[in-house]
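Here the complex is missing a single protein chain, while all its other protein chains stay put.
After this line comes chain A, so read on.
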Amino acid sequence: MSVISRIAIPATACAHCGASVTPPARYCCEGCEAAHGLVEGMGLDAFYRKRSAPDGALRPDPAPPVPLAAAAVAEGTGLWRLDLMVSGLRCGACVWLVEQALAAEPDMLSARAALTTRRLTLRWRGKRERAEEIAALLGRLGFRAVPFTPACLRAADDAETRGLVRALGIAAFGAMNVMLVSVAVWVGEDMGAETRALMHWLAALIGLPTIALAGLPFYRSALAALRARRTNMDVAVSLGVLATAAMSLSEAWRNGPFTWFDGATTLLALLLAGRLLDRTARGRAGRAVAELLALQDGTVRRLGPDGAEEEVAVGAIRAGDRILLAAGERLRLDAVLEDAPGLFDLAATTGESLPRPVAPGSALAAGAVNMGGPAVLRVTAAAADGSLAATARLLDQAAEARGRFVTLADKAARLYVPTVLVVATGTFLGWWLGAGQGWQAALVPAVAALIVTCPCGLAIAVPAVQVVTVGALFRRGVLVTSPTALERLAAVDCVVLDKTGTLTTGTPRLLPGIWSPAELRAAAGLARGSRHPLARALAAACPDAPLRADAEEHPGQGMTAGTARLGSARFCGVREAGDTPVLWFTEGGSAPVAFRFADALRADAAAAIQALRELGLPVEILSGDAPGAVAAVAAELGIESWQGGAIPEAKLSRIADLREAGHRPLMVGDGINDAGALALAYAAVAAPGAQDLAQGAADLVLRTEALLALPGAIHAARRAQALARQNIAFSLAYNLVAVPAAVAGLVTPLGAAAVMASSSIAVILNALRAERPAPWMR
């Protein structure tokens, strides 16, 4: 090992993931220790010298690996291909580590990971079941792999983006080569008429195919808009470019002083570059959302008639099937609990923060999390007919309604296109009939007016701001998924917040109580061996407690190790009835101590609410949890308007009422019970760790744990809207000077190019100011 590598990792950082640890410990958890051993054993320790992922991001996830064999595709006899989405693939070193580790497997034909899409494509020879071993290897290295879902594929394999890149390549080539000819015409005043004609036709030879091919994305969109009897920016762009091409052709025909192919091709190249940037920024957010959703996807364990377990996809389950739900696992279908009573966390479906005991025979909606031992359930509806499907249909309707939103750019285009048409036609008629010029000569100032006003500044004015804002928000952990999200977010006038999982973390946290640190340490060591949510919360409260090697889990009851017992009241011989989540601990016959848990407020919830108020937005809580719990949170945050015990329909009707009263509510939620309200709201934000349906219903998805990102995003959206308005106003002001000059026939192609470039640069520079975060985010 080189000297550099020893210096690179400070003694207080975990040797694998870089999270801070207290010396002499070298690792933050057993997972990291195992992963570090594995990496060094494979001779891949160069990874640690090059790692640039954020500290702690590589900590192995204790979640059980998802079965992958079913997702492998046969590519021939004994040849398999598997596409995986690998979360935690954060840096080039991670890609390298994964590829190298897998390439070392003797039967692996190829392993290729893409950092942008987090997609890992594997080809191997042998048995299909190797997929599980590969996933286990990835898991030990600290990467979680799930099958590459169709949604991921859609987000990653983007034919439209590739079309834009191709068009940009062609436009850039065309623009530069036309310029080669045009510059010669501009400076060559002593050029002979024949040479000039040659130059003109050469420019047409390059320019016309370029305009035909590179302009396709605009023509298609313009045609679609015209068919729907609307106008948009693309109509203006298409009109300007095509008219310029026609006028230039006519100028080449009569061997006029200039052709304008350079202007048309450069305009296309500039606009395509802007559009590509816009798409890339949004595509990145879309991929991140698809990644979050893929991590929630999974299979269901079906119990056969003979009691055999079988991993199947959710879609394959029919009503009447019996399924097994492990401790801590989420129910994906509507089902009835069989056999034994259980303990279920219904936060996602009802918003209750405390797990509720469920009697055998009770119905459970999809989304409930099993907090007790493994449970057997009978499915009552297949995925396509269940409660989730109904909500999903609601979301589709809402998405359609939001698609009809008229953006600022569209509004500008509606005024702009007719105005420009009138000006251009007037100029043409004025020069032709009024001044008695030939029709070809009259065409020049008319089209010059079209291309000078054109769209460049105006078409870049809004996208440039959007790109900068979406990119800045992405880096702050806010994913913008809808193209109109920022405009709607900027216009909201009240905020409705869910409680569980939104204002609170949604996971239990240890409350202060009467125990000694030694007892906590002993109990946490025991809890470390369990996946139960409460045990994990206890282990998290004392992260440096070593695992008790002799710990043994009694599913649904607790843990034992020697004389120590940790678990439910009955398990530890305590008679106490209470509904707060609690773990009891006793060792060697000592008096049992209680560790109580509660769903805690997010650390920055109060600051976030304060920031929302400073933005002038009234805040209310709309929760499905018990009124008492909601009142406590509302009092703590100083929110006067709150409603508890709200079923999903009540949430929906509250939002509907607000909209009918003329408000533009912003809904923030995380659960399946919020999805309907999110879809109906004027703008919607999915809280950190939200359910997939809620994420699908939202315009923005918060990926950081910090709730302060929410007011930050609203501030950024307002700023973006203000800057977009400034840019549009600026472009219009520019036109006030440029249009009269063009109409008067004073503008040459060189002048037009200068105007176009300078106005574009001005609006782009102004757009860059959108990067600056709100004062409280700094």
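Note that in this section a contact is a pair of C-beta atoms (placed from the backbone, for glycine too) under 8 Å apart; a residue touches a chain by one contact, two chains touch by 3 or more; residues count from 1.
Note that contacts and distances are computed from a predicted model.
Which of the following names does UniProt give to the chain that is not shown: "ABC transporter ATP-binding protein", "Acyl-CoA dehydrogenase", "Membrane protein" or "Cbb3-type cytochrome oxidase assembly protein CcoS"?
Result for the unshown chain: "Cbb3-type cytochrome oxidase assembly protein CcoS".
Which listed residue, A:N177, A:N370, A:T391 or A:T453, touches the chain dropped from view?
A:N177
Which one touches the absent chain: A:C91, A:I134, A:V447 or A:M756?
A:C91
Per the definition of touch given earlier, which of A:A113, A:A347 or A:L566 contacts the omitted chain?
A:A113
Pick out which of A:A25, A:L44 or A:L249 touches the chain that's been left out of the picture.
If we include the chain that is not displayed, A:L44 is the one touching it.
Determine which one of A:Q100, A:T507 or A:Q726 touches the chain that has been left out.
Result: among the candidates, A:Q100 touches the missing chain.
Tell me which stretches of chain A touch the chain missing from the display.
Spelled out for chain A, the touching residues are 42-44, 46, 50, 91-93, 95-96, 100, 103-104, 113-117, 162, 165-166, 169-170, 173, 176-177, 180-181, 195, 198, 202, 206.
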